[in-house]
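The complex appears here without one of its protein chains, the remainder shown in place.
And then subunit A:
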């Protein structure tokens, strides 16, 4: 491997670190993540117990500058720097326009928060100081303090290199070099989009409230039942402290979309559903889809300053309670 590969595979710049941070925090329940970079954006995936996956997609519109030069697309680079092994891998993988690697998500989150450390401190100080807002902050005028003006650069130089973050704000710059690990392909949990058994779109808040309600009895499993007739959509759980059930009626104001041809019931591990709680709390809408094998997809739409991002959670059902049997 050419250690001094001068060609930057991926470079992006953003001034909206907060958005990226809040998206990544949604899937921050597992310390290690897989990253896939394409010309459309950055996809970060985590997996728990091989029965759930969560993806956060950082669309390129979250970045003010975004450039991706796939090393696999660039024949010159293949000739110059890559050995035969790399090319072989290319042939095996169909995804010739993405690059992938593993990364410590917990470290990435902490790094992105170093950035916020400054502005949050200043905010605190401003509130705390009350009338003394004229206090000097190293000579930076007050109006500039109001909004963070910092930027964050992401740079990846290719396989075997670190993912570099350069956070710049006022007089401080922080550089983070995150070790990248070999990509561990995880085989996506497939959702059969052409044989959907249910599709429900509702406010994410309400799903959050329902899950919170059920969480009170510290259950082990969550049963999701949908039906074209009453009770339409119900979430229920049974745990050592008793059982709870939340039902949603099919009201346009409640369930924006409700497409359920036949009654279906599936059971999922409650703890894994709870992983999505953070996304439920900050998202505006959630699309709950399930296919005929019981695979559940929770897709959250998260709005930030007019930009919409998506975080997607996929779940495998418990097999013994599969309603298709």
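One rule holds in what follows: a contact is a pair of C-beta atoms (placed from the backbone, for glycine too) under 8 Å apart; a residue touches a chain by one contact, two chains touch by 3 or more; residues count from 1.
Going forward, contacts and distances are computed from a predicted model.
Per the UniProt record, the absent chain's protein name among "Cytochrome c1, heme protein, mitochondrial", "3-methyl-2-oxobutanoate dehydrogenase (2-methylpropanoyl-transferring)", "Polynucleotide 5'-hydroxyl-kinase GRC3" or "Checkpoint protein" is "Checkpoint protein". Only one of A:114, A:189 or A:281 touches the absent chain when the whole complex is considered: A:114. Interface note for the absent chain: among A:175, A:218, A:249 or A:284, the touching residue is A:175.
Touching the omitted chain from subunit A are residues 31, 104, 106-107, 110-111, 113-114, 117-118, 120-121, 124-125, 137-138, 162, 171-179.
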